[in-house]
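Only one protein chain is missing from this complex, and each of the others stays in its spot.
After this line comes chain A, so read on.
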Amino acid sequence: QDNRISIWSAGDLGNAGLNGEYHGEPHLLCDIQHNGDVMDMQFLDQERIVVASSTGTVTIFRHHPNNQTLSADHRWEKAHYHVDQDTSCGGAACTGVVCNNPEIVTVGEDGRINLFRADQKDAVRTIDNADSSTLHAVTFLRTTEILTVNSIGQLKIWDLRQQRNEPSQIFSLAGDRVPLHCVDRHPNQQHIVATGGQDGMLSIWDIRQGTMPVSLLNAHEAEMWEVHFHPSDPDHLFTCSEDGSLWHWDTSTNVSEKPSFLHQGGRSTAYLSHSTINQSVVSAWLSNDPTKDRMEITNLIPNQTLSVNSLDVLGPCLVYGTDAEAIYVNRQLFA
């Protein structure tokens, strides 16, 4: 198998020299061989990328912009593995990785959580058998707390400061324990978490209260592979799925609903009603009233065929990749 990590240029504004076209196709800058399937990857900092492999290895690659090459900086072999060596390779896929420079947290099919530091050879901490099922994704809740989702429909909070190998809190779906595949936290309001399930359902959780999701939104017809809040505009959420669609969830249309007596009168508004403050602070994601709060949902893919496996969003750019071996870049998301 020939898998590669590649860096592409999607046509920078200033760089017309490369192919002269502003809206040109993304073109390949450099790539490097990778052992095993790439299960997840994230930028550690401007130059380094952490990649999770299906062989259970976690690698840091460094991008050298001056000569446009990639090199493997550091590798943690067997970060994830199965104990029984009788099975074919004993390797377990590393399914998720999240970075908060210099810390790197990885989770895998072996139910293990690893905490690495970018400059240290061995893992700083390993929680063996953190979960009896596969951990599908991980994200940071706070700097010392992480969230994981697993294949029996549970969302767990782990406090890394504590030495015990137990989650500090467990949330689960009501009803069927459908596996959860992805998780993301609201960028500003840390108690709001979104997860996507195997049945394509999007769940919004408020981790301050209760152990069950606040809302369940019937979304895709097949596994939801990734969910992302827009980092700078969190009223927007993006999900992609095995059924080949990529949905853009937009709750920002609620703005018009907010009371506007702030603008009344000619005088400056020193008066702010207490309830207004509350209303504007409570996120649209948590409110349940369908009549008051409209959510606009659009499918961004016109003719869908094969699965959309992964997406990422930053500013006005959206990039996603499909099983048809194609990468799409949308540079005018909110136009």
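Just so we're on the same page, a contact is a pair of C-beta atoms (placed from the backbone, for glycine too) under 8 Å apart; a residue touches a chain by one contact, two chains touch by 3 or more; residues count from 1.
Rule of thumb we're sticking to: contacts and distances are computed from a predicted model.
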{"item": "Listed names \"Nuclear pore complex protein Nup85\", \"Glutathione S-transferase\", \"Sorting nexin\" or \"Golgi apparatus membrane protein TVP23\", matching UniProt entry of the absent chain", "value": "\"Nuclear pore complex protein Nup85\""}
{"item": "Sole contact to the chain not displayed, among A:151, A:203 or A:239", "value": "A:151"}
{"item": "Sole contact to the chain not displayed, among A:9, A:35 or A:198", "value": "A:198"}
{"item": "Of A:69, A:100 or A:133, the residue in touch with the unshown chain", "value": "A:133"}
{"item": "Absent chain, residues of chain A that touch it", "value": "1-2, 37, 39, 54, 82-84, 86-87, 92-93, 95, 109-111, 131-134, 150-154, 156, 167, 170, 172-177, 179, 198, 222-223, 242, 303, 305-307, 323-326"}
